[in-house]
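Removed: one protein chain of the complex. Kept in place: all other protein chains.
Going in written order, the chains are labelled A and B, and every chain counts its residues from 1.
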Amino acid sequence: MRTVLFLIRKEYLQVFRDRAMLFLIFFLPAVQLLLLSSAATFEMRNARMHVVDRDGSPVSRELVARMAASGRFEVAARSASLELANRDLLARRVSLVLHIPPDFEHTLVRERVAPVQLLVDAENGAAAGVMQSYAASILNAYAADLGVELHPEVGGVREGGAPPPPAPGRERIEVRTRGWFNPRLDYSDYMVPGILVLLVTLVGTLLSAMNIAREKELGTLEQLNVTPLTRSQFIAGKLLPFWILALVELTVGLSLARLVFDIPMRGSLLLVYAAAAVYLVAALGIGLWISTVTETQQQAIFVTYFILMIYMLMSGLFTPVESMPRWAQLFTLLNPVRHFIEIMRAVLVKGAGFAAIQTPFAILVAYAAAVLAIAVRQYRKTSA
Amino acid sequence: MSVLLAFLRKETYHILRDRRTLVIALAMPLIQVLLFGFAIRTEVEEVRLAVVDPAPDHATLEIRARLASTGLFRTVAVLPTSAPLERLFQRGDARAAVVFEPGFAGRLGRGEPARVLLVSDATEPNQGSRIQAYALNVIRGYERELGAAGRGVRIVPEVRMRFNPTLESSNLFVPGLVAMILTIVSAMMTAVSLTREKETGTMEVLLVSPLRPWQIIAGKVLPYLVLGFLNVLTALAAAAAVFGVPMRGSLLLFLAESTLFILTSLALGILISTRTDSQRVATMGALVGLMMPTMVLSGFIFPLESLPGWLRPLTNVVPARWFVLIARGIMLKGVGLAYLWEETLVLLGMTLLLLGVGTKRFKIRLR
Partner (left out) sequence: MIEARELTRRFGAFTAVDAITFEVARGEVFGFLGANGAGKTTAIRMLTGLLAPTSGEARVAGFDVFRQADEIRRNIGYMSQKFSLYDDLTVRENVQLYGGIYGLSDRQIRERTDRLLRRLGFEHAADERVQRLPLGWKQKLAFSVALLHEPRVVFLDEPTGGVDPITRRQFWEMIYEAAAGGTTVLVTTHYMDEAEYCDRVSIMVAGRIGALGTPEELKTEFGVGSMDEVFVRLARPAGGAP
């Protein structure tokens, strides 16, 4: 153990002596956590809209006003020409076009059903889907209010709130809705824990993956290889420094999450740290394994970058795992990041206890043990 | 010029000789496009649904059946009480729940309001509200068929998704993915290969040679330009052949813009390499500094429109942001320079600026 302490001390001396490294390990990730967490949201405000209102009736004007008042859309242009609107769409001056056909009000009053056209720039699919659903719900709400106004005998079907007095002779279903765990519907509750995990993983894996490769390239590894250091001492000496560093970084990140984003911490922090301790052994162990099988830092970086990309995009952070095809979902089971993000969210946001996260936790433990065993076996002092 | 050629040859051999790195550099982008093209979807699919139905009757069974038949919901549990719900949600075993009150059909028949509660896991807010909207729709549909609300008015939005009518995810992600891969690979490669020469001391040899600084940089960078270009070609071929991603605009323009973007990234790499002598710092800088910001601030995944206003100006300095716009414009909208000249100018300006600062710094270090 004493030997390992000497190795840890050496790694810290090397890292902390380099100002640039300190900046990259602590400052940059912290700034990114703050900025990116605010940026990573699918919620849209003030989407620019081109309105082609060919009805020009009070009802159509009110409809446009409702869209604008929602805060979701902003009327950026009005015209009577779909041609013009289309050009705006092409040039990305607006994100959607609302076209209200002539006789809209009439049709609505007479037939009770009237169409409006929404042309959405689907160049960005996520945004397009979101805009569509915002627009649909605004239109629904408006229609419900209109129904009361135009045909008071019908009565509105309202969601939530107190039910209107029952009217005999009519079947009605009263629906209430609840969004659990995130009643403020705040994206940062969802994103901050995930982005934090990614940043810690990025820094930790890179440090460990380049470490041994760097010593190979500089020739210092050979000197270590003629010493009586055992394999486990060596791997421990390489893993522990960055493991501790990553835990410190996680702590910094969690504090920022709490102070700046007011992320709820409903579950036990102890549980979060227990999971983090296991997870980091797995993540950094993979880094070390890369480092033992590559000859140069350049190779190590490449493999690491490849793995990090997979980590990120298949973690369920940016796009839901449930949306992936089945084979890809199975594949994500191999991604430790996915499990740790799941645990973080479950414990912090949903207040889950150990029982609720035991499956991902067990997977992480198995992962850590396997990776560690492989890294220790892989490291050879004697080349064959 | 012949000096430069000789140097270029040396650099090319360098890359060709390191088979492992070469294979990784060529195959990786291809694998990524294939893997992520299939795997990254944003559609809400297969929502695990828990049903709390204390006293099933014909009405609740009908609603349950309708929910299941949308194909969107998969019923994972039918429970008599709502007590275990919290647990199911925490474990992630259920993402949504419908809770019926007992005597549901009876109340409906008597014309009393029959109550149903829709719960969704709103940890991810958008998904949470979308799931609710879908379920609500199903229930309203049932209600309409019962003839209850049939006399209200409806405004039917006819939605046309321009440029990507099916909202096919791969159409959207492939351009972004190409930007992402090019940024990281080109910037990182250049930064690492330049700092490697410094770390191993061979840079000094180059500096005392008759090569001029710009020739050293050009020699180090050009092979990677070729590599980046090959990456674009393979990614594009895979996108077209496997995912049928369209190329509505000019392929030539797309390739030219890609080359410009690769240059921007290479220039970024040069700049990073002038800041440090250690490969470790250079890669950390390139990966930690570029990977997440490129992913989040380029519009690759998150719509830029949803960014808070104070953050939006910041995205302007992310080169990938401009390339994503250009790539999507050409591939999906089929527009040409007439619509994209601004974005192109921005990229060009960035490249010149980065190259200027980079070479200047490089020279300063020589003295």
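The rule we apply is simple: a residue touches a chain if its C-beta (ideal position, glycine included) is under 8 Å from a C-beta of that chain, and two chains touch if they have at least 3 such contacts.
In this text the structure is predicted, and so the values were computed from the model without any measurement.
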The chain left out of view makes contact with A
Based on the whole complex, identify which of A:Gln14, A:Asn86 or A:Thr107 touches the chain you can't see. A:Gln14
Thinking of the whole complex, not just what is shown, which of A:Ala85, A:Ile212 or A:Leu229 touches the missing chain? A:Leu229
Missing-chain contacts on chain A, rising order, are 2-3, 5-7, 9-10, 13-14, 17-18, 218-220, 222-230, 381-384
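Heads up, the rule we're going with is that only the chains that are shown with their structure count from here on.
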Per the touch rule above, chain B residues touching chain A in the complex are 18, 20-21, 24-25, 28, 31-32, 35-36, 38-48, 87, 89-92, 95, 108-109, 111-130, 132-133, 136, 139-140, 142-143, 146-149, 151-165, 167-169, 171-172, 180, 184-185, 188, 192-193, 196, 199-200, 275-276, 278-281, 283-285, 287-289, 291-293, 295-297, 299, 301-308, 311, 314-315, 325, 328-329, 332-333, 335, 339
